[in-house]
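The complex appears here minus one protein chain, its other protein chains still in place.
Chain IDs A and B follow the sequence of writing; residue 1 opens each chain.
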Amino acid sequence: MGVDFFIGLFLATLIVALFTSRLYRLIFWYSMNSLVLGILALMIGKALDDKAMLVTGIATLVIKAVGIPYMLKHFSEKFHFVRQIQPQISAHYAIILIPAILVFTFYLSEPITHMIEGNANYIAISISSLFLSLLLMMEHRHVAPKIIGFLSMENALFLLGITATGGMPMLVELGIFFDLLMAIVVMNLLFHKEEVSS
Amino acid sequence: MLILLVLPALVMFAVSFSHHRKAKFLLPISSVAILLPIVKLFWLPKPYAIWGNYLVADRLDTYVLLISSLVGIGVTLALLTLDKHVKVSPKAYRRFYRFFAIFWVGLIISILANHMGIYWIGLELATLSTVYMIKTNHTPAAHKEAWNYMIVGAIAISLVLFGIILMYASAKPILGEEAMRFDLLLSHAKEIPSPFLFEMGFAIATVGMFVKMGFFPMNLWLANIERASFYPVAALFSGILESAVIIGFFRFSKIAEQINYAHLYGFVFVYTLLTIFIVAFLIFRAKDFMRLFSLSGVEHMALIALFWVSGGTFAALLHFGAHAFLKPALFLSTGVLESRGKYRIAGALRGYKGKKGELFWVLVSLFLLAIISLPPSPMFFSELYGFAAMVEMAKQSDHMLAMIAAILFLLVLLSVIFYRFVTLYQSMKYEGKEEEKRVYGSELAALVLFALCLLVLLLPSSFAYLRSIV
Partner (left out) sequence: MIAYLVTITILLLIAPILLFFIKVLKMRMLYKKPVSLLQGYRNVAKLMQKETLISEEASGMTRVAPFLVLSPLLVTLFFLPPVVQGAFYVSFVDAFTITGLIALSTFFLMLLGLDSASAFGGMGSSREAFISALVEPAMILTVFSVSMMAGDLGVGQAGVNLASHFPKAHMASFLFAAISFFILLIAENGRIPVDNPETHLELTMVHEAMVLDITGVYLAIIETAASVKFVIFASLFASLFLPFGMQYAPPVAFVLFLVKLFMIAAAVALIEVNTAKLRLFKVPNLLGIAIVFAFLSLITFYVLGA
């Protein structure tokens, strides 16, 4: 019962993030999303008695729910991001597009649901979160929301890993975290607009 | 063994922190050192486990690793004179080397990987480190393209991860946690309980990999990125990064072949034909070297993929090897060719004085002619064998006529590209003003290295080795 509730919350935070037009709000919803994801990992890990998942759950909570939003805020102050991010798709179309994406992905994952052990409906939600994160990336013009879209895509993939396969091998999860951190480092460098010097 | 393999990269990383002007001349020497463990790997019995079950060297691995390392050495040589051709600050130059080192490490990990997850981690590491390398060129276009690359590259890599998760999920019931290993998947492919899930994962991962290589619909993305960055970055892309991606494709498709060959073939066939169709006409319209060469790279990669799934594995590997030497050579030479202006195609091959200059323009003309598969370039042979493999495969099924039509169509497209390159060569050689261009020793050394490698590839013993790989 609890897992259902938290997966619903995961999707809910993502959808609210799609409608917002302020950068700090978006970062806040991303951090809520990661928080719910971490709690989910801990819950499922406890149910399956899988130590690896517990560790990655805690890592998600620390890195993705606290660390990365803090760093993003730090970047936005340091590099003076544009904080007013109006979606290119106006709310009227988004209202139709988002349910259409939900229905489309649920329909798409229908054949998969028969083939996987474990609760197949969660896979449908992970796949729709993936598509909604793609939408988040596409609907904003500025770079910062695109980064957050990419990060939510990683969240959705992590959820898929947890629910579809009962956790990917530990090494892979650690590698994914490491890559995410490296992505942040690269982003930091990318934002530096150095002057052309010979 | 692993330490020896990553040692040159670590040396490069360490040297990049020193401010000494001549420090970078140490690097080609240390990079050559990577050949020693690779040659040793050739003699060891395969499959040789380098790091448990995660990094395993089999014949395919060692071949691709050898080629990538040779390209890496060549690029290190050519990097010595980067600042003579383009404007780059010393700090950016050092950062470039740092990210090159990380890139090299990621590459070695992903090429040698036997574990899907490790493969993905290496690929992501390589992708992320190239992002900054694009930005070293401090123009607004490079800044925009670096972001573009980051976003699209991130999406492509995430698609690959998504595909990997689905494939892992499909094989987990029979293999448990070991379902991430390529060799186990290959041997147990027929026992996978839900083949449709695997196919879906494979399709998604392939779309991600194809997007990364610049296939439809992202053809111009890659061309723009390579245009906006320095020429060694483009050389790295086409030589090394694509080899990491294509080895993933090779492995995944071998497993998918066991599961449902018809689906695999149809999917890849249509995709690559569509890509070659679009790219042929884009090449026809390209007006500067970098875009031209990167689009031609896309076309060759598509041919490699097509040959591999048709069963012509020898042709695919030969084509891959030849392309991996020719394309970086051409990219490195654009540093010199464009030294008088980006769009000066006419007369680019004139105006070289002295022995070095003569050798340079002879080599570049030979490379240009080799890349459009004129004999005796290895590409000529590989295309012959590749088309033969396609016809051979069509004989087994009922689609002989369709296959012949497709091959004719491909030949028409290839001739469009051939025509463009020949007119390009003629205008480079015979038209335009004579403008003095300088060639530096290190670049020439890189080009000579590539030419020698190509000649080695043409030897019958190399052919025999390639035939024995799969």
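In this section, a residue touches a chain if its C-beta (ideal position, glycine included) is under 8 Å from a C-beta of that chain, and two chains touch if they have at least 3 such contacts.
Only a predicted model underlies this, so the values are computations on that prediction, with no experimental measurement involved.
Chemist: Taking the whole complex into account, name the chains on display that the unshown chain touches.
Modeler: If we consider the entire complex, the absent chain touches A.
Chemist: Which one, A:A52, A:I85 or A:L102, makes contact with the chain that was left out?
Modeler: Here the residue in touch with the unshown chain is A:L102.
Chemist: For a quick check of understanding: of A:I7, A:M115, A:L136 or A:V186, which residue touches the chain that isn't displayed?
Modeler: Considering the complete complex, A:I7 is the one touching the chain left out.
Chemist: Among A:I39, A:M53 or A:I125, exactly one should touch the missing chain; which is it?
Modeler: Of these options, the touching residue for the absent chain is A:I125.
Chemist: Going by the touch rule given at the top, which residues of subunit A touch the chain that is not shown?
Modeler: On the subunit A side, contact with the omitted chain comes from 1, 4-5, 7-9, 11-12, 15-16, 19-21, 90-92, 94-95, 98-99, 102-103, 106, 121, 124-125.
Going forward, only the chains that are shown with their structure count from here on.
Chemist: For subunit A, which residues count as touching subunit B in their complex?
Modeler: Answer in residue numbers: 111-112, 115-117, 130, 134, 137, 143, 146, 150, 153-154, 157, 160-161, 164-166, 168-169, 171-172, 175-176, 178-179, 182-183, 186-187, 189-190, 193-198.
Chemist: Contact residues on subunit B for subunit A in the complex?
Modeler: 54, 87, 89, 92, 95, 115, 117-118, 120-121, 124-125, 128-129, 131-132, 135, 138-139, 143, 146-147, 150-151, 154-155, 158, 161-162, 165-166, 168-170, 172-173, 177, 180, 193-194, 196-197, 200
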